[in-house]
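With one protein chain withheld, the remaining protein chains of the complex are depicted in position.
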Amino acid sequence: MQVSETSMGVDNRKMAMWIFLGSEFLFFGAFISTYLLYFDRTNGGPGVEIFDIPFTSVSSFVLLMSSLTMVLAHHAHTQGDMRRMRMWTLATALQGMVFIGGQVYEFSKFNLEGLGLTTSPFSSSFFVLTGFHGAHVTIGILMLLALWWLSHTGKVREDQPLKTEIIGLYWHFVDIIWVIIFTVVYLIPAG
Amino acid sequence: MSDTTTHEHHPTPRLYVEIALTLGVLTAMEVSTFVIDFAWGALPLLIVLMSIKFALVGGFFMHLKFDIRFYTRIVATGLFLAIGLYAIVLTTWLGVPGFFGN
Partner (left out) sequence: MSSATATAPKRMLARPMAETGWKSWLTTVDHKKIGIMYGALALFFFLVGGLEAVLVRLQLAQAESTLLSEEAYNQLFTMHGITMVFMVVMPMAAAFFNFFIPLQIGARDVAFPRLNAFSLWTFLFAGLFLYSSFFLGGAPNGGWFGYAPLSTAIPGNNMAFYAVGLQIAGLSSLVASVNFLTTIFNMRAPGMTMMRMPMFIWMAIVVQFLLLFSLPIIAVALFELTFDVNFSTNFFQTASGGDPVLWQHLFWLFGHPEVYILILPAMGIVSEVLPVFSRKPLFGYAAVAFAGAAIAFMGFGVWVHHMFAVGLSPVAESAFALSTMFIAVPTGIKIFNWIFTMWGGQLTFTAAMKFAIGFVAMFTIGGLSGVSHAVVPHNAQQTDTYYIVAHFHYVLFGGAMFGIVSGMYYWWPKMFGKMLSEKLGSWHFWTWFLGFNLAFAPMHLSGLLGQPRRTAVLPEELGPTVEMYNLISTVGALIIVVSTMIFLVNIFQSWRSDEKAPADPWDARTLEWLTTSPPKAHNFDVIPTVTARDEFWHRKYAETEAGAAVPIPAGASDDHDPDGDHGEHIHMPHPSYWPLFMTVAFPILGYSVIYRSLIGGVIGALWMLVGMFGWVIEPLAEGDDESAAAAAH
């Protein structure tokens, strides 16, 4: 349908993405709550003192800045500037990859220091929460790369900024969840 | 394809960069709680900072401030439902024997 003919005057796909994002709060909220219940149940293993706040701050900053490049990618698309759109889209994906790389490093280090998936309720809830977030970021990276590729092949055209916008909404949401996780999982318990 | 949203105040790239810088400053303030001892003030400070970052990303980067209110309502419903329900769940573990919690 043409957007002008829809009951609420918006594109179905954008509405669907927002509805989906509304549900994701319940998803991450449950994992965060599990973590809040268990963050001090360390079963004799390491606790929150194992966190490397400076390191995680840097990777959090990277993810946060990737939201900037994402929104610049969308803006470029609305201007029909596909070259810049592709550049910013790729930049966003790359920052996402840096974030994931940071997590992989961080988790490996924790493993070596005695904090594994199965060590304690604390460790299980930490790794599963951040792991699912990381999985969401990874899916976002794949979508960004697909967007980048398809704008090359012409499947994503310059008069279709909505496609970039919708992927952007997902990306910003994943960033927001990390904003919450960084504070609630890392900063508050470690402080 | 494009929304029939109110685009009169469509943010410019300049505004986006300003917001990003603000987010950076807010993050630095958050991290400072790790080095500076705010005592009992750390928790509310962190929550406030986190909420401001959330609102900035949601309102501007996700364009909620300029889009139909339906989107904000859906997301607010999810958010407040989550906070409310999980807060209640967690309070059942608070240890005020006989009165609240187990």
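Per-chain numbering from 1; labels A and B assigned in written order.
Just so it is clear, a residue touches a chain if its C-beta (ideal position, glycine included) is under 8 Å from a C-beta of that chain, and two chains touch if they have at least 3 such contacts.
In this text the structure is predicted, and so the values were computed from the model without any measurement.
K.L.:
Which residue from A:48, A:62 or A:117 sits in contact with the chain not drawn here?
P.N.:
The missing chain is touched by A:117.
K.L.:
Where does subunit B touch the missing chain, residue by residue?
P.N.:
Against the missing chain, subunit B presents residues 1, 70, 77-78, 81, 85, 89, 91-93, 96, 98-102.
K.L.:
Determine and list the subunit A residues touching the chain excluded from the picture.
P.N.:
Touch set of subunit A with respect to the missing chain: 1-2, 6-8, 10-13, 15-16, 19-20, 22-24, 26-27, 30-31, 34, 37-38, 41-43, 117-125, 128, 132, 142, 146, 150, 155, 157, 160.
Here is the rule we go by: only the chains that are shown with their structure count from here on.
K.L.:
Under the definition above, what is the set of subunit B residues touching subunit A in their complex?
P.N.:
Interface residues on subunit B, with respect to subunit A: 1-5, 13, 16-17, 19-20, 23-24, 27, 30-31, 33-34, 42-43, 46-47, 49-50, 53-54, 57-58, 60-63, 68, 70-71, 74-75, 77-79, 81-83, 85-86, 89-90, 93.
K.L.:
State the interface residues of subunit A toward subunit B in the complex, per the touch definition above.
P.N.:
So the residues of subunit A in touch with subunit B come to 3-4, 8-11, 14-15, 18-19, 21-26, 28-30, 32-33, 36-37, 53-54, 57, 60-61, 64-65, 67-68, 70-72, 75, 78, 159-162, 165, 168-169, 172-173, 175-176, 179-180, 182-184, 187-188, 190-191.
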